[in-house]
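Take a look at the structure set out below.
Of the protein chains in this complex, one is absent; all others appear in place.
What follows is subunit A.
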Amino acid sequence: MTAPVEIAGLGYAYGEGELRRPVLRDIALTLAPGEIVLLTGPSGSGKTTLLTLIGALRAMQEGRCRVLGEELLGASEGQRVALRRRIGFIFQQHNLLGFLTAQQNVAMSIELDPATSERARLERATAMLAAVGLSDRGASRPAQLSGGQRQRVAVARALAGDPGLILADEPTAALDRQSGGEVVRLLRDLAKRRGVPILLVTHDPRILDIADRIIAMEDGRIVPTKQAEAVPAP
């Protein structure tokens, strides 16, 4: 099986000409299936840019980057949009649609699949909400949920589309210690059961223990670092 993410020689710079400012240099990174990798580093080290490149949210500039079997260098907007449907995103803010219920928000990530029926989507969304422990809050709007609950809905949404990869950016930043820990553990458990790799950008030392591997970045480069200790099974 090919690795879900294979990166070699990736570079990226913002700006043009004189103002050109490289943020990523010669990145090489491979994610194995089911692997949970934490990306840490000071702000400005380029980790978020790397995440947006892997997530096909940004056009590549140089290097090789294969995500779920698709080469991203030179990929068209349409190809990138199609690839995004196979990736689950979790953001720092929950970014749920305020006018939809929790269940409808989760169903939004499956609505793009033409093979599903409305009934199947809602059933799947209900099952996902149950899996994140919110089976009784399906009809609530995001405004009626606590911060931790919202982020759990966001986790359910990211996983509902049966993604091949999960990308998360500081998912615990807006949460207190307890709910932040719950959310990442939930994320880890759900992903592990399905063999989905997770790439998680974080500053939060409280959640380092969920990682299979921790990668540190500095000034746009990956710093050689220790292998994270094996994590006990849930």
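What we mean here is this: contacts are C-beta pairs under 8 Å (C-beta built on N, C-alpha and C of every residue); 3 or more make two chains touch, one makes a residue touch a chain; residues count from 1.
To be clear about the criterion, contacts and distances are computed from a predicted model.
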Complex member absent from the view - protein name from UniProt, among "Outer membrane lipoprotein carrier protein LolA", "Anti-sigma regulatory factor", "Lipid ABC transporter" or "Sarcosine oxidase subunit gamma": "Lipid ABC transporter"
Full-complex contact with the absent chain, from A:Arg25, A:Arg58 or A:Arg185: A:Arg58
Given A:Ala82, A:Leu122 or A:Ala174, the one touching the chain that is not displayed: A:Ala82
Residues from subunit A at the interface with the omitted partner, ascending: 1, 32-35, 48, 51-52, 55, 57-58, 78, 81-87, 89, 91-93, 95-100, 104, 108-109, 111-112, 114-115, 127-128, 130-131, 133, 157, 161-162, 169, 190, 192-195, 197, 201, 230, 233-234
